[in-house]
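Of the protein chains in this complex, all but one are displayed in their positions.
Per-chain numbering from 1; labels A and B assigned in written order.
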Amino acid sequence: MNTSKAKSSEGLDWIAITQKIGTPVASVILAILIGSFIMWVSGYNPVAAFSALYQGSFGSPKAFGDTLLRSTPLILAGLGLAYGFKANLFNIGAEGQLFMGGLAAAALGLALAGQPWYLAIPLLLIAAMLAGAAWAFIPAILKARIGAHEVITTMMFTYIARYVVSWLVVGPLKDPGQIPQTRLLPVESQLPRIQSLFSDATLQAMPFLKFGRAHMGILVALIAAVVLWLVLKYTTLGYENRAVGFNPFAAETGGISVQWTTVKSLCISGALAGLAGAVEVMGVHHRLFDQFSSGFGFTGIAVALLAKNHPLAVIPAALLFGAMSAGAGTMQLVADVPQKIILIVQALVIFFVAAEGIITYFLKQRQKEVPSHVG
Amino acid sequence: MLGDIITPDLFASAFRMATPLALAAIGGTICERSGVVNIALEGIMLVGAFAGVAVTLAFGSPWLGVVAAVLAGVAIAAIHAFTSINLRSDQVVSGTAINILALGLTGFLMEIMYGHPGTTEAIITIKPVFRFATERGSGTFFGVIWNWFNTIVLSHTPIVYGAIIIAVVAQWAMYNTRWGLHLRALGEHPRAVDTVGVSVVRGRWIAVLMSGALAGLAGANLTLEQVGSFTENMTNGRGFIALAANIFGRWTPVGSYSASLLFGFFDALQIKLQIFRGEINIPPQFFLMMPYVLTVVVLAGVVGRAVGPAAVGKPYKKG
Partner (left out) sequence: MPLLELREITKAFPGVLANDRVSMKLDKGEIVALLGENGAGKSTLMNVVYGLLTADDGEILVDEKHVKIKSPRHAIDLGIGMVHQHFMLVEPLTVTENIVLGREPGRFGVIDFATARQRVREISDRYSLKVDPDAKIIDLSVGMQQRVEILKALYQGARVLILDEPTAVLTPQEVTELFRVVRSLVDEGLSAVFITHKLEEVIAIADRILVMRDGAVVGETTPSATDEIGLARMMVGRDVVLSVEKGVSQCGDVVLSVNDVHIEDDRSLEAVKGVSFAICGGEILAIAGVDGNGQRELVESIVGLRRPTRGTIELKGNDITRANARASIEAGVSHIPEDRQRRGLVLEFNIAENIILGDHREPPAADHGIMHPKAIAELARKRIADYDIRTPSERVLADSLSGGNQQKVVVAREIGRNPELLVAAQPTRGLDVGAIEFVHTQIIRERDSGKAVLLVTFELEEVLSLADRILVIYEGRIVKEFAVADADAETLGYFMTGGGGSKLAEEQESKPVESSVAGGDK
């Protein structure tokens, strides 16, 4: 493997960048082609379907707003997964931390009624991050201390979180009405819609700003992506996270505590997932109910894998999945193709991205032993 | 009061609830014992459930549906086997993809076959094996005993009994046959198995396919014996409870069954308690989360360590 003797790890090396994004792009194209084939076999017109999908996701400001709306939690959950993956940790239970984040935001939001927005919103977001981190903490400790696999433990905690939320919305936090949900958050705790920032006159003059339901959570997500990128690139925290992920033995020799890094990594991953839950509650539903997340934590896995765990690449990857989910309705309406095809395409993307990892693995021809737990 | 809750049908219901969990859990046991993690049980079960209903609707025979469910489970498991064993892909990633694929595939097929999402029309379900009168002489002591026995033991459909038989047979086979010995060795030290001339790839493929068949059968039980129709995402996390039952049962078939029975009992109890909400105010969610809480407790080593096969999740490379 001497062809790439002078591989560079950063800087604007366009060849390297092309190589890096080449396979995810190819995976998406391949998945779309196979998806099209499935549609064609099932008697649908894939061209019509995908153009309707495009219409429904990017075709109008409102459609784009919908894409942003759905991408927002995906960016945050994807960032959480990516940060864990960087330390060789698979936080498959991001969905549970997302639930706890949503719960914390809702509960605190209701409690803080009457507080001004500049106090309420930051406090809610912080509370959600803490709740997500706390929900990841026990799996993290179990992983670091006795090597219990985080895939199993975080998954178990996901279901526990779901039942906790489902109990609270029919019990202690229940709205006096019939529906199992909390009361509406006070308006100070809600993330405003993007178009509400502009006056009616402005919107009349510039209709391309009518982003529909898209809310300021997207700003939170974009900031989080940039911050995480900076953390990974410019802080000792990120450096240690990456070192442990690549080679725990060398990290340990360099004086890095593998156990403590594992705990920090999973908790940060959980905090980001918690944030995803909060923006969904604060920006979309403005209340908590037990189906408030449509599996964003799980789709976040696909997002992180497709982005190859790069925090900035998480943004386009999340936009892609967000667009698919936003446009699926239009696709069904216009081209009559069942929305579920989107899930099939998503699964195919994961298969191909994972299989690509295998190809590079073979090319490297270097088998490295990574301990299942480090003690 | 307590007598209204602790009734024979509570226990009968526990066995019914346990069956899909147990079948998938035993599948998980076999798969993990061979060294392959299978978090795709959820998706495989869902595909099995759908295939069972689709074939039953098409041909009118639920038994044909059972066969279809098993075959569909095997087919989906084959994808997992190929990516995990041959491509040496990350087994958790592959399982995640299969779960998403199953959700999409069943939903998609449902709409193109029946023209609507949600729930299929009802099918003829598989009837209980025995049919004895339930209230035979309920006044006498023996009458009461008979009623309990009849309801708890004799009221079930074939796959419910099948699951018990499978648990026992799998347990026996795991410790008494060549297949079982090779399986137990595969997940611990694949190289040791390889050096005595037993194929690791073949052994693991068989195990993954068996887990697919069992999870498919679990799906068949759910739709063809219990619910009588297919609803999107109807497995609703049962695959993950099955995974938990496998751990709670310490990676043995009978252990998996027993854990599933315990989890099934919690489920039956919470349903029962909902009738008595006025008097007893334990939220049903408390029981529903028990399987997961207990599994974490076991993994944490609070009641003895739960240690899986040493080589589980690690792709094997020859040479």
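The rule we apply is simple: a contact is a pair of C-beta atoms (placed from the backbone, for glycine too) under 8 Å apart; a residue touches a chain by one contact, two chains touch by 3 or more.
Predicted model only: the values in this text are computed from it and were never measured.
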### Summary
Given B:L71, B:M113, B:L181 or B:V293, the correct residue touching the omitted chain is B:L181
### Task
Consider the whole complex, including the chain that is not shown, and state which of B:H116, B:R191 or B:K317 touches that chain.
B:R191
### Task
List the residues of chain B that touch the chain left out of this view.
176-179, 181-182, 184-185, 188-189, 191-198, 310, 319
### Message
Tell me which stretches of chain A touch the chain missing from the display.
### Response
4-11, 233-237, 239-240, 242-243, 246-247, 249-257, 368
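The working rule: only the chains that are shown with their structure count from here on.
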### Task
Find the geometric centre of each of chain A and chain B from their Cα atoms only, then give the gap between the two centres in Å, rounded to an integer.
30
### Message
For the complex, give me every residue of chain A touching chain B.
### Response
38, 42-43, 90, 92, 138, 142, 146, 148-149, 151-153, 155-157, 159-160, 163-164, 166-167, 170-171, 298, 301-302, 305, 338-348, 350-351, 354-355, 357-358, 361, 367, 372
### Message
So in the complex, the part of chain B that touches chain A is made up of which residues?
### Response
37, 39, 83, 87-90, 92-94, 96-101, 103-108, 110-112, 117, 237, 240-241, 243-244, 247, 283, 285-286, 288-289, 292-293, 295-296, 299-301, 305, 308, 313-314, 317
